[in-house]
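Before I ask anything, let me first share the structure, which is written out below as structure tokens.
A single protein chain has been removed from this complex, and every other one stays in its place.
Think of it as A, B and C in the order they're written, each chain with its own count starting at 1.
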Amino acid sequence: MYFASDNSGPVLPQVMDALAKANTGFSMAYGNDAIMSEVRQTIRDIFEAPEAAVYLVATGTAANSLALATLGQPWQTVFCSSVAHIHMDECNAPEFYSGGAKLTLVGQNDKMTANELRAAIEGEETRGVHGPQRGPVSITQVTEFGTVYTLEELIALCDVAKSYDLPVHLDGARFTNAMMALGCTPAELTWKAGVDAVSFGGTKNGCMGVEAVIFFDPKTAWEFELRRKRGAHLFSKHRFLSAQMQGYLSDNAWKEAAAKANANAAHLAGGLRQIDGAAFMYPPQANMMFVALPRATHKRLFAAGAAYHLWSGSLEGDDPDEMLEARLVCDWSVTLDDINAFLDLAKG
Amino acid sequence: MYFASDNSGPVLPQVMDALAKANTGFSMAYGNDAIMSEVRQTIRDIFEAPEAAVYLVATGTAANSLALATLGQPWQTVFCSSVAHIHMDECNAPEFYSGGAKLTLVGQNDKMTANELRAAIEGEETRGVHGPQRGPVSITQVTEFGTVYTLEELIALCDVAKSYDLPVHLDGARFTNAMMALGCTPAELTWKAGVDAVSFGGTKNGCMGVEAVIFFDPKTAWEFELRRKRGAHLFSKHRFLSAQMQGYLSDNAWKEAAAKANANAAHLAGGLRQIDGAAFMYPPQANMMFVALPRATHKRLFAAGAAYHLWSGSLEGDDPDEMLEARLVCDWSVTLDDINAFLDLAKG
Amino acid sequence: MYFASDNSGPVLPQVMDALAKANTGFSMAYGNDAIMSEVRQTIRDIFEAPEAAVYLVATGTAANSLALATLGQPWQTVFCSSVAHIHMDECNAPEFYSGGAKLTLVGQNDKMTANELRAAIEGEETRGVHGPQRGPVSITQVTEFGTVYTLEELIALCDVAKSYDLPVHLDGARFTNAMMALGCTPAELTWKAGVDAVSFGGTKNGCMGVEAVIFFDPKTAWEFELRRKRGAHLFSKHRFLSAQMQGYLSDNAWKEAAAKANANAAHLAGGLRQIDGAAFMYPPQANMMFVALPRATHKRLFAAGAAYHLWSGSLEGDDPDEMLEARLVCDWSVTLDDINAFLDLAKG
Partner (left out) sequence: MYFASDNSGPVLPQVMDALAKANTGFSMAYGNDAIMSEVRQTIRDIFEAPEAAVYLVATGTAANSLALATLGQPWQTVFCSSVAHIHMDECNAPEFYSGGAKLTLVGQNDKMTANELRAAIEGEETRGVHGPQRGPVSITQVTEFGTVYTLEELIALCDVAKSYDLPVHLDGARFTNAMMALGCTPAELTWKAGVDAVSFGGTKNGCMGVEAVIFFDPKTAWEFELRRKRGAHLFSKHRFLSAQMQGYLSDNAWKEAAAKANANAAHLAGGLRQIDGAAFMYPPQANMMFVALPRATHKRLFAAGAAYHLWSGSLEGDDPDEMLEARLVCDWSVTLDDINAFLDLAKG
């Protein structure tokens, strides 16, 4: 009963197989391997972006930080949600990689709205050189609260950014979960909506540790390569990043894993909805949910070995009925048996 | 006939097996996995350093840069050889991670001497706040030219550093090759000689992409953890870094791989020595050598599919007898057949 | 009728005299001048801090950024008001000097409250290495909206910081204006309240360009000196910074200038209060105020040559009665005639 995160589950068999298959003889280092050439083409095909610059790094934070540093300048501010991973969970990596840029927090919720974004942008740079300059907009899709921007919402945000000539970055650590939830194409979720660069996540969806960074306009590609190298994120045995992505994108493995994770979450959410008093902070739309349950329920679950994060409150406390929020995440590997066991316990 | 680098060969079967074995169920993320606990203990045992702080990252540049940033300050200068990897091949990563420290180049050769190091240290910081302050000493072992510091040489360098209260970092991308060449223990090659932190390489010796950073005095451990995270080098699915190191250190795999690589290089060097005119820039002492061969020989080798780097000169040129230097590197996976085939071609 | 800022008025005669007097012969460079020795002692005496480390720089942004970088770490977040100068008006200088630290904005108003500060601190660093670590608290006194923290309020903020072992920085660009408004001593306004380092402003109160940075615990002094030098803020002809501060602190010039500026502002505010509909955003407590006046009044004032910043809204607009906020600042040099002329115009 492991719902703590989709960053701690196993690796897809297709990815393990690709790694094993890649492990023969010598290969050009530093991204010049043949598998990378294949992966680059596959990603360009999938995204309908024949000119796109495509790079691989091993962590989501590297993907986000390097992409934002490439899109922006150190004297700028990046616009992002107040709960954005780049703000909350990267220990100032975007500030570090950008050379000291600022993050301007937009809104209070899972999603930024176009109006909030416009207001935030308007709030900056009215002071010449004195204030931070307006910089990239970064959007997380799936959001940190498990919701999914509709294409209309995404386009509206991009339109605001474009009206100020600001580049748009998409933090797609759970890109495929969002795509499957929306039933759209990769292109629709990115450049067709106005996204300039995307962190296309693999790690949370069944890879070992690989994320693609895709620039739809390749003009800053060389800068990204230098930033990646001096950030120590260029792998010598790069073929093993390439192979992960190769396996991930083969045979629809990526789509099926995300679909499975989303279905697992839907099943879990469906069960939780039938529990008296269980309240969702946000509608679960992909593979993650935040739900309030009574303290007594949490105690029962943890005692039985369930693993997940308590999002608010503490198990300590006298009132067994007090509602405490849980974050529950499903990856592709969670079993229905586990979900059902969890639900049985939750129902008491 | 692949002698281009030891960063492009295959992964040891023990490492692949450990990865496969690690791929079951869920595991704590970000270094809290059980395998890491085991690996930490193994490394402490191997290094006879029960208090050491042990971390894993995926690239050698990350290991070096993060270690040096932790040991030093941005207003300092790092003392290293003029051919040091941290100077030549990391695209300013040490400068980036340190926040703008300088590198002071010591000597002109593969190895720094104690006298050169002392002179370089004396040459800095005679100007109060005006000049860069003296910072860490970084020593590469195996050197970038394939030679190995003797323990006496290493101790002499550390003694100089200590006499100025400067910390010592060892860039051990080829640590085990050096250790096997010297027939010494890990402790003798590090803290017993005066080394404060080591980048203990795995990648070049049969791993997929993992390096340990070991601080023998764990007092700066917390800072390293924060630097690693904000550098985007903390893996969520960390167990797959741990597993690589676990497999690498199991059953003497690491020692055998290095011994094999060294033996391969010795065989290659022995054969080359019998070629008229073949001249070694430096005595090959581990798994890498730099040797001058006639242009005609190089042409013959490349035409036959040999892969290696021409270190000086160019294949273009009229004189078939002009001597051009080659860098030849052997990893554990090079076969005697390949070496012999190469030698046969070289002999003409 | 110049009320645009206290950073654009003339220099006190005592400061000009001290500069002229200092301009004889040679003097030790880089802060080793005799005048600096005198100034250091004067400041230690004034602040009742015989051990304090005292440094001079030429701009308030340098004072703030260097002080905060010395007190904190790049992976931390600085807690400050959402309207703090360090956030709004320094073009990411604190982020730059700190090497990429973050700023966490506390509250929505001129002043942070102790409760808001505690909540903000509690909101950070619950995630191990993932989130930014808690760093220095920076308090602006006089606030950016012209109000003054009472000693009780200041102590309460420092107490919160201390309860988390966080250092406290005071941005005292208008330090003396606050001190005169409160009728307290420099020590009461700083270390007795719990402040660890203060930017003790001179520029806005009659100097040409000089700010002292004072660390009450001198243990990080050496680091500050290196940061100042590598930030290019160490003056060779330092005696001319020293002389400014010498003149400023002589004969109570600093106190009298601030008292005069505050009195000017009080006179201006008193007159404005008698105008129908004039509304103050915050109670003016030192030498700066924010007041809403009808558009027609602004037009009349600007047409007559008054200089000040419109803080909200725009002169363009049809409705002559719409209220637009003005920022009005008095320095020591503003004349009563000018204030009265302004008030006459404002009254219509």
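Before moving on, here are some points about what is shown:
The definition used in the following text is that a residue touches a chain if its C-beta (ideal position, glycine included) is under 8 Å from a C-beta of that chain, and two chains touch if they have at least 3 such contacts.
All values reported here derive from a predicted model rather than from experimental measurement.
Residue A:K229 is the one among A:H87, A:K229, A:K260 or A:R295 that touches the chain not shown. The omitted chain makes contact with just one of the residues B:G131, B:P218, B:G271 or B:G313: B:G131.
Only one of B:K102, B:H267, B:K299 or B:K347 touches the chain withheld from this view, namely B:K102.
Residue C:R230 is the one among C:R230, C:K260, C:R295 or C:R327 that touches the chain not shown. Mapped onto chain B, contacts with the missing chain fall at residues 74-77, 88-92, 95-96, 98-103, 127, 129-133.
Remark: the residues of chain C touching the chain excluded from display are 2, 4-5, 7-11, 16, 19-20, 23-29, 57-62, 65-66, 90-93, 96-97, 203-204, 208-209, 226, 229-237, 240, 307, 333.
Summarising the interface, chain A meets the missing chain with residues 30, 73-75, 99-100, 128-130, 133, 225-230, 234.
Definition applied: only the chains that are shown with their structure count from here on.
Chains that count as touching both chain A and chain B, per the definition above, are C.
After Cα superposition, the angle needed to carry chain A onto chain C is 180 degrees, rounded to a multiple of 5. Note: centroid distance chain A to chain B, computed from Cα atoms, is 34 Å. Between chain A and chain C, the centres computed from C-alpha atoms are 41 Å apart. Taking the mean of the C-alpha atoms as each chain's centre, chain B and chain C sit 51 Å apart.
Within chain B, residues 226, 229-230, 234 each touch two or more of the remaining chains.
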